[in-house]
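All protein chains but one are shown at their positions in the complex.
== subunit A ==
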Amino acid sequence: MSNLTDLTVAGIRDGFRKGDFSAREVAEAFNAAVAAGKPLNAFLVETPEHALAAADEADRGRASAEFRPLSGVPLGIKDLFCTAGYQTTAASHILEGFVPTYESTITAKLFGAGAGMLGKLNLDQFAMGSSNETSYYGNVISPWRRKDGGNAALAPGGSSGGSSAAVAARMAPGATGTDTGGSIRQPAAFTGISGIKPTYGRCSRWGVVAFASSLDQAGPMARDVRDCAILLEAMSGFDPKDSTSLDLPVPQWEAGLSADLRGKKVGIPKEYRVEGMPPEIEALWQQGIAWARDAGAEIVEVSLPHTRYALPTYYIIAPAEASSNLARYDGVRYGERELPDHANLQEMYAATRAAGFGPEVKRRILIGTYVLSAGFYDAYYTKAQKVRALIARDFEQAFQQCDVLLTPTAPSAAFALGEKSADPLAMYLNDVFTVPASLAGLPAMSVPAGLDAQGLPLGLQIIGKPLDEQGVLNAGLAIEQRAGFNARAEKWW
């Protein structure tokens, strides 16, 4: 039998149904890959028993021809999703040892659909970062290496860096991610996999450790577009426990997949270029445009004039919301407590938070506290919300001329660990192409489209109209079929 860990989610699902292999064989193969993948530091907690239990249930179900949408499929779960009985830390020290007594809506849906859990995946602390270097539990190392022979450890992207590394290294056929400003799409691009952030409100935020609530959206990361469609269908749906959850039926995205773009207009936003962007990325973008045309689409140039203000807007709104959301970590109800001798309650709060949060989290809490403080609220926060309105309006106007937008996902290929971590601003700039769609709540995905001169993956991003995940997936499929991306990281671990 071919290597089971090479199979996609669809391949596992369909092969299991046909009886080509048992769910237990699949779970055992991925459990072994997870165990062998420790040098990548992608998993914070390994849960082989969970994967096996789900597999055995799937195998029992097969005896009576009972199949659920994800029967036999094991998944990696980003450690931002609360999982009952399994430690959930958001890669922070302050939540070390926190074992939720409840299950997030998304993981409950996935497990209810038959999926098992291989483990909890590493990430940037509280999902704040673009390289996975802010985790309290160490960097995730990308399975990819430059072909210069230097063997520099590369960033898997962030914040969903454990998810991207695990899928790219064939340690999981698919994984959950979350995306606040690009945390699904940028790591997917860095590791040569696909990932989609749906429209804000499609996936319930209930039980997902909060970062910036008006931006946070969960979504799947997997090897190809079809797998993203399958997983997104299982993850989406109305949840009364999330006040911003959309009360809408979940479309059958997998059944609706079509790479035929005839009659569709693909918009090319002229502002999606930054100084110092490698010519390879511009060339790949042009190639993507040619592929879209080949798939039957009409290409139109559009303008999103406020693009350059998206990042500074994001770095007011996201820290502001984070400073409020993270106020809950007080050393009283859960997580770490730091109690110096003779400390009073206020001193305990301050000591707990000083010891429990990493430097990037503290930086963002302080910025958020500052921009929300008396006297500065209007100048920063209200101003940012107004610019956010203009960014959203840019998209609305562009979508009067086109159905989807095509852009590069990130302004560079994966960088080396340590290369940008000393300069917070340089790190923030990596999200320049992903943040605008987040601010507007739009569905957007990254698909692998080629390699740079160093043999590292590059991704193209498709941004769609609100609720048009189908249009995004279909354009993604058209690119995927033409790119024929089949490169994979050579195993060194």
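Just so it is clear, a contact is a pair of C-beta atoms (placed from the backbone, for glycine too) under 8 Å apart; a residue touches a chain by one contact, two chains touch by 3 or more; residues count from 1.
One rule holds in what follows: contacts and distances are computed from a predicted model.
Missing chain, UniProt protein name: "Aspartyl/glutamyl-tRNA(Asn/Gln) amidotransferase subunit C", from among "3-oxoacyl-[acyl-carrier protein] reductase", "Aspartyl/glutamyl-tRNA(Asn/Gln) amidotransferase subunit C", "ABC transporter permease" or "Peptide/nickel transport system substrate-binding protein". Only one of the listed residues, A:40, A:384, A:410 or A:451, touches the absent chain: A:384. On the side of subunit A, the interface with the absent chain consists of residues 97-102, 199-201, 214, 240, 243-244, 246-247, 306, 309, 312-313, 315-316, 323, 327, 330-337, 339, 343-351, 353-354, 357, 362-363, 365-367, 369-370, 373, 376, 379-380, 382-390, 392, 424-425, 439-441, 466, using the contact rule stated above.
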